[in-house]
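The complex is shown incomplete by one protein chain, all other protein chains being positioned as in the whole.
All chains are identified by letter, namely A, B and C, in their written order; residue positions are counted from 1 within each chain.
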């Protein structure tokens, strides 16, 4: 029993964070927004970092890592509001293909030559892919409606939900950070607005929500990785907690920004909109809550102090 | 259309408020708590003010006023945390007896010689009356379990719920006032704690909740008085909004008082406990919410901008 | 307490209802925050004016109907029942109109009010500056007297409607040595005056309804000053009072939202969360409570009373209620919430509404400022204080 990431995991996450911070800052988001959202050079960079092959078994040219590592990296993608659809292909489609023994495309995916956004019955559209275009509130999401009905496989749904949850805690972290930084420099009534206790306490409440959503996400990643019986319930917990933290943080962050927050000029809006999109993706709040309801009130899963890791 | 009290109504409420403030202050509550809760002199005073006969028709020795006046006075009873069970007899039992044409006891009630707490199936115990004793968290409530099953009449329930709601807004007002006064004089870190924006904003949020519960109570009183079809739904709205405002204000008031709020020495606890008792009395939150649910989601009542007074 | 409409009020309601049913556009207009939508909304203002429904509470002499506040509430209820569009002329109707009636000269009233009522001149407000948002007393834009003109230099921002409107109003520092609330003057100006540059600001949703205004020695005749020189703060506070107070957000608007939310919930009842059900019931309760409170305030004002710091209670209540209702709708919509148009091409008005609702706790005096006002002026808590 050790609820910590390994040093290797932390180093990997940090290197991705640093890389994205250096190559995928807000000025890049604004450029992409103006120029059609996708930039092969960015995808190339992610491929060279090994991220497209993170979950691809080594014998197919990948790094052969697991869902815990993927969740950590997905959180970094959220933090950076990554425009490229890395998570959908590399952290959702790949482990599903591996589970299904469908290995043909793994090499191409690892090499960055193939993207594979997968539809699900609960999630008929995802970013990129082939199909009729839909316009998302998120300007960086190239949404398409798939022509065929998606899979109904619960494992695929769990993967999508887990990785959405991981992105959402990263998004929430980033929005909290942006709000804090703005509150330090914006002055009103002769002082930084961040010195006003009312804003301090709102931001502190966001920190509480985000910090207690994170361990639920890591625990869900571990559960799904291990394939335990209750893994789906933990994924649903992660999705609900991360979504709620992100929605709260988005509303607080815009409030802290005041009228500036309501403009397109402030970076915040990219993160808010991604949060709203992922809030509904891969099973919405009600869907995941119902799964928890069946387990907890319905009694299909043991609960109580001795069942922390049930 | 005039959503105001008449000058007569306001004058009456003010005179009751002044009377109770003068004769039924916190020191009286403490004395009653130590000495068995009831004091015939207080009951006598209420009788002399005409309150026991407020709703008794004039031909039976009362003032013949209506539920709107009674709700206003019930709010004052809440504000003063009145120990004597005036509301149960004079504002709940009397209009029910009148509605049922059961007029025999009205003269004695108006004269202050008879108390008549009535049980209801949803509310098997009320303060005072005959039956086996139960201990309420409210030290001033002499709770008894009635030996016989209560009435199931919805009008009786509506009267009890409405008058509980009215008391609850008075209780909430008083708790807010106590918290504000304490926050003005308690200093920490070199200033009154009420100068800290975090406490200011919590108290302001209570003011919002209380001020928007009140008109729902007055509107429900008027609806029940008029006997409109949807009166019960409005009573339920009043009860839920008033209970929620009182529970929120109680939690905020104790927080503002800090450790002092957790003592029996501070007056606040009498008001909090009465709030908790009335929160569950005459139909609890869930029961009233269900009645609203049937009307609003169930569609048995028209809603929308043109139905403000439906 | 008399909660029954008179026969005259019922007849008036019937009249409004008939007109609205005949005239309100069947299809929702394009958002007011772009050129196309703005033009549609101005056209609607003129249609309203053609029925004499533009400024119903104004005196007839200025193009209104001289309605009392209860009639106004009935009008608004029917307006929103019919799905009436947002008002391009809102700054005129609710903010500037009442301000001119209170502070303007007879000549100013005659000059500005009738074209406003006819929807011919659309007004932008220009309060905020980059350094003066919640802290409006930090205004720096200057108006220097030069003969019978003021010469305005400076910058305003987050001016609603200013991307497309005709005229603007705001406060400017006329005494260069003054500080904070003193030395400010309330001035009306033609947005097409030489020296004014409008820079539309792209908003959260991507459209551009509000703007920055740059003033480079803009000459404005002295007769465009409202009330006396140096009286600007008092006039602006009265205007802001109208905004936060009774008239900016009539209950009908929120009751219509609550009704739509109930319909949305019913369509998704089987799969919705308990939180959504609770929120839907709260939506009905709170929109009703807001309506009762507004009727109560209207009754009080009609009887000669005034609305004071209670306006801050209102502002907080409707803005947080509106956000809550739209957030709930977004949750109910689930995966569909992010779509700007649904598969059938219909605009996702819940998404647009949610985004707009996020501005509610910010504009017209942030809710933090409102809570300060409640704490200090209504509850009497001490003003000074450290964080």
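What we mean here is this: a contact is a pair of C-beta atoms (placed from the backbone, for glycine too) under 8 Å apart; a residue touches a chain by one contact, two chains touch by 3 or more.
Predicted, not measured: the structure shown is a model, and the values here were computed from it.
A.B. asks: Consider the whole complex, including the chain that is not shown, and state which of A:84, A:138 or A:222 touches that chain.
C.D. replies: A:222
A.B. asks: Among B:45, B:170, B:261 or B:305, single out the residue that touches the unshown chain.
C.D. replies: If we include the chain that is not displayed, B:261 is the one touching it.
A.B. asks: Under the stated touch rule, tell me which residues of subunit C contact the chain that is not displayed.
C.D. replies: Interface with the chain not displayed, on the subunit C side: 273-275, 277-278, 281, 372, 383-387.
A.B. asks: For subunit B, enumerate the residues touching the unshown chain of the complex.
C.D. replies: 122-125, 134-139, 141, 143, 145, 187-189, 193, 195-200, 247, 251, 254-255, 258-259, 261-265, 269, 272-273, 276-277, 279-281, 284-287, 289-290
A.B. asks: List every residue of subunit A that touches the chain not included in the displayed model.
C.D. replies: Touch with the absent chain occurs at residues 1-6, 9, 68, 176, 180, 183-184, 189-192, 194-197, 199-201, 203-205, 207-208, 211-213, 215-216, 218-219, 222-223, 226, 237, 240-241, 289, 292-293, 296-297, 299, 303-309.
One rule holds for everything that comes next: only the chains that are shown with their structure count from here on.
A.B. asks: Need the CA-centroid distance for the pair subunit B / subunit C, whole Å please.
C.D. replies: Taking the mean C-alpha position of each chain, the two centres sit 37 Å apart.
A.B. asks: If you average the CA atoms of subunit A and of subunit B, how far apart do the two points sit, in angstrom?
C.D. replies: About 49 Å separates the centre of subunit A from that of subunit B.
A.B. asks: For subunit C, which residues are shared contacts with two or more other chains?
C.D. replies: In subunit C, residues 368, 371, 387 touch at least two other chains, as defined above.
A.B. asks: Check each residue of subunit A and list the ones that touch at least two other chains.
C.D. replies: 196-198, 200
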